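And now, subunit A:
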Amino acid sequence: MEVFEADIAVVGAGGAGLRAAIAAAETDPALKIALISKVYPMRSHTVAAEGGSAGVVQAHDSLDHHFNDTVGGGDWLCEQDVVEYFVAQCTEEMVQLEHWGCPWSRKPDGHINVRAFGGMKIERTWFAADKTGFHMLHTLFQTSIKYPSIQRFDEFFCVDLVVEDGRVQGVVVIETATGQFTLIKAKSVIIATGGAGRVFRENTNGGIVTGDGMAMAYRHGVPLRDMEFVQYHPTCMPGTGLLFTEACRGEGGLLLNKDGYRYLQDYGLGPAEDKPRNKAMELGPRDRLSQAFWYEQQKGRTIEGPHGSVVHLDLRHLGEAYLRERLPQIYELAEEFLGVDPAKTPIPVRPAVHYTMGGILVDGNCAAPLAGLYAAGECSSVGIHGANRLGSNSLAELCVFGKVAGIEAAKYAKSVAPGNTASLLKQAADAQKQAEQLVIRSDGTERIATLRKEMAQTMEDGCGIYRLGDSMQATCNKIDELKQRFKNVNVEDKSSVWNTDWLLAIELGYQLDVAQAMAYSAINRKESRGAHQRLDGFEARDDINFLKHSQAHYAGDGMPRIDYGEVKITKSQPGTRAYGAAGEKAEQERKQASHV
Partner candidate 1 sequence: MKPRAIGKRRPYVRPMAGWWRKNPYFVEYMIHEGSAFFVAAYALVLLVGLLRLSQGEAAWNGWLFALHSPLSIAGHLLLLAAMLYHAWTWFNIMPITLPPIFVAGKRLSASAITAGGVAATVLASVILLLVVWRLTS
Partner candidate 2 sequence: MSANLKRSNAPIFWLLFGAGGMLSALLGPMLVFITGIAIPLGLILSPDAMSYAHMQAFAHHWLGAGFVWVIVSLFLWHAGHRIFHSLHDIGIHAGTTAKLICYGIPLVATIVAARAALVSLT
């Protein structure tokens, strides 16, 4: 096996991984950084983010407002000290991206422009038309080319971490083009492999979003935190799940049921005014909007389409010219994929899985409990999203915590000596054997696609917008069963060059582990909070028993062990999560209460 000696290995070259690699390279140009990605960096799913990235800029805004929106939006399951750090860093990171060339949309005077976003009290979402993630990713990727110490491993698939002496010391990768294995030795490893939305059926995620890094860390004993919190985005394309960004509503889009009625006013988000007000109606948080859809569907007030029930996202009143300027990609998506001209016809939408709030447990320095291991981006749980992420906080997170992870991993790498190559190689050889076993065996009977579809369906059935004990139990059982059946998986393709069948099988293994952590974390949380809503007697939030982070621990073939960790509260005591007029009233009361 080939061995590559690096100081830092970054697994994942999406927004978080690239930002981390750049930060590490800037910390000390002498450090050798291996940047590994199973796809070329610009294919990473950050590319699909449309709406924008948060950072306080307006005079009447403040870090406190951003903090309160984030913590309240997360139903108080946030690490408040980390959120404080986060909101304080966002703007500088956005400016940094600007200096690196990100084509942010501008105001006529040349300053950057911001737009409204769901759950945010004041406009603070930086945007580059509706291709924000695309521009951020390309800016970061192209900027990373400037640093000679970053050695990219494009289209190298990571299959395992190597851990020795209680610390992580490298990763094992497959070169997709050849099927050959390489051990990348590193003194610290940053995981930035993105989310896991693909374990669900209808989702907004790209095919590569399969939770690989989460599963790798998990299998090495690192807990996955808050995995039951999976965000449904309320406005997605029926069938494919492709996203119509929240910016559609930020720009003034309306949600209508089959009677043309703005139904959100019936769910505590009103009153309905002509223009959506921040934190009200269409600009409520995603969990609430998706839940409202569910109720409308129950009441038979949705529209039946070929891919299930839909409501209408109405942009007509914004006019073609404005839509083409602010939401050009949305315009094209609607035209090309649905044959709908959004200036003339409302767009049919329904909720789909969008974001994994939980992930690899890390502290405010992005350090995991395993020495030398760091994580950043959607794969991590650094603690800012709590039970529900606010739109535009994730792209900002990639930058803020990508940078932290890069700096911290660089520091750590300088503090330890390189490991013993021989024994690391032995571990790598084991990992290779295990991965190759999938291809070598010829007696497998289970189709990859069948297992994958059954997994995605059962996750939707049991861990959807609303959850029940019985159906979650059924999902847990089903995932256990699928894990058993996976042992009998059949990889049809036996070749070495670009064997995607093989890689899909490995990904499926990762997905099953992550799905299991989600399902078991969900069934154990006997309350409703944020994106985790139950209808079986646990409809209320229970701060006494569950103002806690769940932590799923890997247990091989058995069911994961779930325990709980404390939530750090600094300045915001848990309150009622209210939006619309009720939200404004609640805020008034909180203010008065704090004055006396």
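How these were chosen: all candidates are chains of the complex that A comes from, given by their letters.
The rule is simple: a residue touches a chain if its C-beta (ideal position, glycine included) is under 8 Å from a C-beta of that chain, and two chains touch if they have at least 3 such contacts; residues count from 1.
Computed from a predicted model, the values in this text were never measured in an experiment.
Note on subunit A: across 1 or 2, the candidate touching it in the complex is 1; the others do not touch it there. By the touch rule above, subunit A contacts candidate 1 in their complex via residues 2, 4, 151-154, 156, 175, 177-180, 495-497.
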